[in-house]
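Below, a portion of the complex is reproduced, with chain positions unchanged.
The letters A and B name the chains in turn, as written, and every chain counts its residues from 1.
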Amino acid sequence: MPSNSFGDFFRITTWGESHGEAIGVIIDGCPPNIEISEDEINLELEKRSPGKNPFTSSRKEEDRARILSGTLNNVTTAAPISILIENTDKDSSSYDEIKELYRPSHANFTYLQKYGLFDHRGGGRASARETAARVAAGALAKKILKKNGIELVAFVNSIGSIDINLDTTLSFEEIKKLKHQSSLFCPDPSAEKEMLLLLSQIKKEKDSIGSSVKLVSTNLPIGLGDPIYEKLSSNLAKAFLTIPACVGMEIGQGFKSCKLKGSENNDKFDVKEGKVFLKTNNSGGILAGISTGNPLDITIGFKPTPTIEKPQDTISVHGKKQVLEIKNFRHDICLAIRGCAVVEAMGAIVLLNALLQRNLLKV
Amino acid sequence: MPSNSFGDFFRITTWGESHGEAIGVIIDGCPPNIEISEDEINLELEKRSPGKNPFTSSRKEEDRARILSGTLNNVTTAAPISILIENTDKDSSSYDEIKELYRPSHANFTYLQKYGLFDHRGGGRASARETAARVAAGALAKKILKKNGIELVAFVNSIGSIDINLDTTLSFEEIKKLKHQSSLFCPDPSAEKEMLLLLSQIKKEKDSIGSSVKLVSTNLPIGLGDPIYEKLSSNLAKAFLTIPACVGMEIGQGFKSCKLKGSENNDKFDVKEGKVFLKTNNSGGILAGISTGNPLDITIGFKPTPTIEKPQDTISVHGKKQVLEIKNFRHDICLAIRGCAVVEAMGAIVLLNALLQRNLLKV
């Protein structure tokens, strides 16, 4: 099975290498009559772009999306939408020196073993640059969801040992606002301060640090997801585990609930104007794989960036012990920050597919 | 998209309700010339069957698989294999009383909202009984893997706050042996003792308790899984999140690595007889979505069983506050125990699909 497509209804197919001419995405299955402009996509791309703070890559990707097909006068026609983003600030020079070294916890070992080749220039297809194409497609998915009243926000949940502590009375809108006031996309200002200190320290050490992202939603209808093998939770899990460096995913109380009793963890029902609903949300918005009408509450874990500035012992493809040293270092030292945009994009694509599956779309 | 099938090459399609006449599975895409008997499948079903200890359901499912097609003289022919398991010990009486009550953290709320109906007798399709069909298909998948040298074992990793502490020098065979010596499928005898005490306590309280399972493998080849959207990790995540009550999944160090530095978490390479390999396995056997040749190391979290013997406040479908009380209680109070068989089955099906995808099968 080809492996560069995602989604059964609103299907994205991404292409392009980090240091190739361009990257892009084909969106197939987008409903007709949706207004969408290149500017709207570029706005979303900007949230993923580096350079907002000193802890993300210094690569200057002024990503500009061009829509090559699928719209007529900025309105979708149901034809496939081809979006192209040129690679402008590619600098492959620093990769030549290390092209024969296995990079610890990086893709080049498994790619070389699998295919007998690896596009070392910027990591080729394995580079997180591919996620820009997802964010471009996600911009459209998010727009369609929003027209249906549904919104998602992903924010930094932890960096290293610093967990955020979010006031549970905050509304969706308030969380979103706090997130965008933070250069780290962290809605808890006091945690953010600590995180900034930690990141400075890590940067000084020429190291990187693990982190996590939380995704929440508002206004999700009941009934998304299908029993047994197409649960909403299963498809979200698959989606998030496709993001580079993602090491785990939990829903609602997640691994915390593995330590609880049923009487503690079970959600309570309540009724209001004859309508039954869950007044607690330990299930994170999904029961038996189907959305409950409560907000999604999902945590996605990212390992520390494997590429670090600090020299590392490694082995060359010829089996020799060598030291890997990255010159002209242009990597994020913490992945959750720019990862928020990718989590939102993938979440939006899964939800839109579930809506299309369920014929719930109003456009 | 129909939602009762899983797998692109070795595809299972399960059917049947908990209290219907029978349940079953069609396996489509099994290679020809594999020996398989009903006995071998029944042996695997037994590992999932209740009644081994006082903490799993007292339903007496003496599950007997019948192979109705796809074999000739106990050898597969490449035709679809239809396996049928009759439902013998179904007792729907206790469900009549509660059929109009929403059950906290259970499927019946979302099913009713989605479909306007719910087969209340034993939970219908939403019952974990469906997983018996997965285990039957998994028996065949495991057999084919074993012929290719690959084995999997899933075991209880934690119950409540009791985590196992496994001697890291144990071989795969030793872990497997320890697991099967334990009535809780827990390979750490000292943790098992504590778990037995905890479970007795929980049972006395008419409550249930959360738990987790760990899955490890041996002899997995390098190169399984495909870049971007068909990563081995993504497909495993999807598979495990389809198991009822699964709330999360992590690979390798998982959420622990979210707190680490790159220099701590990155796996080290080594070389032996000219062959490069990972001498640490923080990545849990998968890098960039592709198997590294190291053992899989995956943790799957289960929430506490939502159905408990203790009375619970709830709401009826008519919006009235009522108390839910389960008579003739026949549920597991901890899901990881019987869940091991299901985790192994799903893991085996994902790996076999990856092998078939990669044309690595030797049969």
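To be clear about the criterion, a residue touches a chain if its C-beta (ideal position, glycine included) is under 8 Å from a C-beta of that chain, and two chains touch if they have at least 3 such contacts.
Being a predicted model, the structure only gives us computed values, none of them experimental.
Shown are 2 identical chains; the number of copies across the whole complex in this structure file is 4.
Going forward, only the chains that are shown with their structure count from here on.
Mean C-alpha position of chain A lies 27 Å from that of chain B. Residues of chain B touching chain A in their complex: 1, 3-6, 8, 14, 102, 104-107, 109-111, 113-114, 125-126, 130, 158, 160-161, 202, 205, 207-212, 222-223, 226-231, 233-242, 244, 246-255, 257-271, 274-276, 278, 282-284, 287-293, 301-308, 310, 312-315, 317, 319, 321, 333, 357.
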